[in-house]
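Got a structure for you, written out below as structure tokens; questions coming shortly.
All protein chains but one are shown in place.
Letters are used for the chains, namely A and B, taken in the order the chains are written, and counting of residues starts over at 1 for each.
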Amino acid sequence: MPKSSAVTRRGAVRLGAAAAALPLVHIRTAGAAGKLNIGFWDHWVPGANDVMQKQVKVWADKNKVDVTADFITSSGGKLALTPAAETQAKAGHDVMTFFNWDVYNYLDHLDPLDDQMKRLIAAHGEVNSVGSYLAKVKGSWAAMPTSSGTQTKPPCARISWFKKHGLDLREMYPAKDEKNALQDSWTWDTFLKYAELAQKDNMTFALGLGSGVLNTDATDTHGALFHAYGAQLVDSSGKSQLKSDNVRAVLEYAQKLLKFYPVDAPSYDDGTNNRALISGKTALIFNPPSAWAVAKRDNRDIAADCWTFPAPKGPKGRFLPMLNFFWGAYKFSPNKSAGKDLIEFLMQRDNIEARCIASEGYDLPPYSKLTDFKVWDVVEPPVGTVFNYPLREASGQLPSLAASEAPPEIAVQIYNRAIHNQMLARLRDGQSIAQVIAWTQEELEGFVR
Amino acid sequence: MSATTMNSGASERAAGRKNSLHRQRLWALWGSYVALAVFAVVFLVPPFYTVVTSLKSSAEISAQVGSPWIVKNPTLENFWYLLTYPNFQTYYLNSVMVTVLTVAFSMIISVLAAFSLSRMGFWGSQLLSTGVFLTYLIPPSLLFIPLFQIVGSIGLINSVWSLVLLYPTLAVPFCTWIMIGYFSSIPKELDEAALIDGASYLQILTKIFIPVAMPGIIAATIFAFTVAWGAFLYPLAYLYTSNQMVLTVGIISDLIRGDVFQWGKIMAACLLASLPPIVIYAFLMDYYVAGLTAGATKG
Partner (left out) sequence: MADGSSVPAGMIASNGPPRASTMKGVARRKSTVAFLLCLPLILLIAGFVVYPAFYALWLSMLNKKMTAFVGLGNFAFLLKRHTFQLVIFQSCLFAVTAVVAKAILGFILAHLMHNIPSGTNQKIWRGLLLVPWVIPLALSTLTWWWMFDPSYSAFNWILNQFGLANVPWLGVGWIARLCTIAVNVWFGTPFFMIMYLAALKSVPEQLYEAASIDGANALQKLFFVTLPMMRNIIAITVLFSLIVTFADFDIVRILTAGGPQDMTHVFATYAFQIGIQSGDIPLGAADSLFMFPILAFAAFFVLRGVTQRSKDIAA
């Protein structure tokens, strides 16, 4: 095991700690050529981690590398905190999972992956615009967009409720690529109409206004809404666009929509909308299919009545909220080239598809040619319920990440502070648009540091 | 300690003497019981709800129908799941390990220091004995950011050993304080005599001080245990992978997966994690209460 002395010391401490605490996942091969420590996102779908584990083992055996894989949960901010700690300590994993702006946050510590990305893009097609915004900095790939954890957050709604009110979701967005007139009328204005009906029906759309990073579902939804109106808080040059007509337009629209939000929307977290759907108390949520999957376990009748379909359209387009995950190799890693090999191996089509199947279609590969896996056609109940979950180019949707129009160092703060949600929460409390804009302006000034 | 209340009991029994006073006291007594009962009910609502939820299946919690305060189909599946769940076992073992080591280190450090500060003294020892307690003025919530860097630089980020290093700082000042109080109450003549008889300081400590101050040591031990078992901020900030986590953060990280909250299991885990402190308090509460209040009331 050749490595520098500084690393040995740290490694020894780590190893001692790990040995004492019985690492859950540890693959050892005879005559290991090196050691590799990789941090994955801890998948909530049972069994998904195991498939990843098997794939890692295949690579480890072939390359005679001793690989330790950690599965790190995204709840409680753990997945965000780990790289923060490791880049401070300049020790830890060799390859780590990053999401949203974290690639940018830790840019100085990440080794470029341009060779790997060139090959992957040649095989899988282009990375979607949000993915490349987050990981491709000044023409160079700092991290590899991965399918593991990457998700969209489209509407997931009750088929029977919408049918009762005259909209057949499965006709509008069937489980096949199709264009029809109904889709053209699926706009935020239509959405407003149904939101009102739902409230009257005691099936209030479970839309949150939660704060911080507790309610990113809502942040993402509102980011897509703002994008659909072309409303930018800060433009790409870092200038405030709060006084623009588009911002006013979206806030005027929101004033109408907010009347039909749940009473306790500001205390929502990412689990609240799931619970509302599963208990049958809401007609629509914006979420990846985790809510549906839990309903399948706990309340199968409701799961069988759920349909996931594209987001409503606004004046400036149809934007789909998206959460991207990446793998990156640390510069300080002594074994980064092996790490890069491993993640490229894991991003081969067969491996991606196997993991997609294991996660019941939850994982989304953010490459344009990889939206054709069978898994999304067959997952049920009802068959085809998540067909529209991947971002298919044919649907005319554009990927959206709240605040991504701003320079990354400002955008990340807008996102983490859930500024969109807070603006709407203030609006709902009865503040005028001018007051809300004034408040936001003050917040934004604090971000330019 | 019980003399005063014994008096009141006795006066109740000797009711014939002062009838009005007796009636007044009886009213006060029953009033106290009623008020205490009200407080007890309010205080015990959350633990009760924890128990109720832990006995529900995930389908029953998801359904959200009927009273949340009762269980329709009690099940032990949550407990069973946790007891056979390797991660939870790891958290438990880590918590036990960290706590045992923290208690051991804290007690060794604070007993030695308290002995030295209360009896032997050296240049600056006076300052130290007041200074120790003042360390509480710099709480973990002020220290966790710089410690983040320090822990990182010694390679203990994401290692349960970082807690073994850091937790004693939470326990030692108070333990030392309690021990100084107990040791000071031991008559000086006792150890002076032993010294003259040729006993070493070590012997004085182990043969005289520790046995005499046993109640204080028990109280300090429980305090260190409580702190180490329940601490939240340091593990939240410094531990990331499930093989390193302790119970307080492990439960939150592991049973809340993204947007999927497994409330039944979370509540069952809370109960299982609260068990050791509850058991310890049930048996040793008197020592703890006495130790905790000794320092403050002796003055």
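Methods note: a contact is a pair of C-beta atoms (placed from the backbone, for glycine too) under 8 Å apart; a residue touches a chain by one contact, two chains touch by 3 or more.
From a predicted model like this one, the values you see are computed outputs, not experimental measurements.
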From A:Ile38, A:Ala84 or A:Ala143, residue that would touch the chain that is not displayed: A:Ala84
Interface residues of chain A (partner: the chain not displayed): 77, 80-81, 84, 88, 105, 206, 209-214, 262-268, 272, 275-276, 279, 281, 412-413, 416, 418, 422, 425-426, 439, 442-443, 446, 449
Touch list for chain B against the chain that is not drawn: 1-9, 28-29, 31-33, 35-36, 39-40, 42-44, 46-47, 49-50, 53, 61, 64, 67-69, 108-110, 112-113, 115-117, 120-123, 125, 128, 130-150, 165-166, 168-169, 172-173, 176, 184, 186-187, 189-190, 192-194, 196, 201, 212, 226, 229-230, 232-233, 236-237, 247-249, 251-252, 263, 266-267, 270, 273-274, 277-278, 281-282, 285-286, 289-290, 292-293, 296-299
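To be clear about the criterion, only the chains that are shown with their structure count from here on.
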Cα-centroid distance, chain A relative to chain B, in whole angstrom: 40
Contacting residues of chain B [partner chain A, same complex]: 58-59, 61-65, 86-87, 90, 93-94, 97, 148-149, 151-161, 236-238, 240-244, 249, 252-254, 256-261
Interface residues, chain A side, partner chain B - complex: 9-10, 13-14, 16-18, 20-24, 39, 42, 44, 70-76, 78, 81-82, 85-86, 88-92, 217, 269-271, 273-275, 278-279, 281, 287, 290-291, 294-295, 297-299
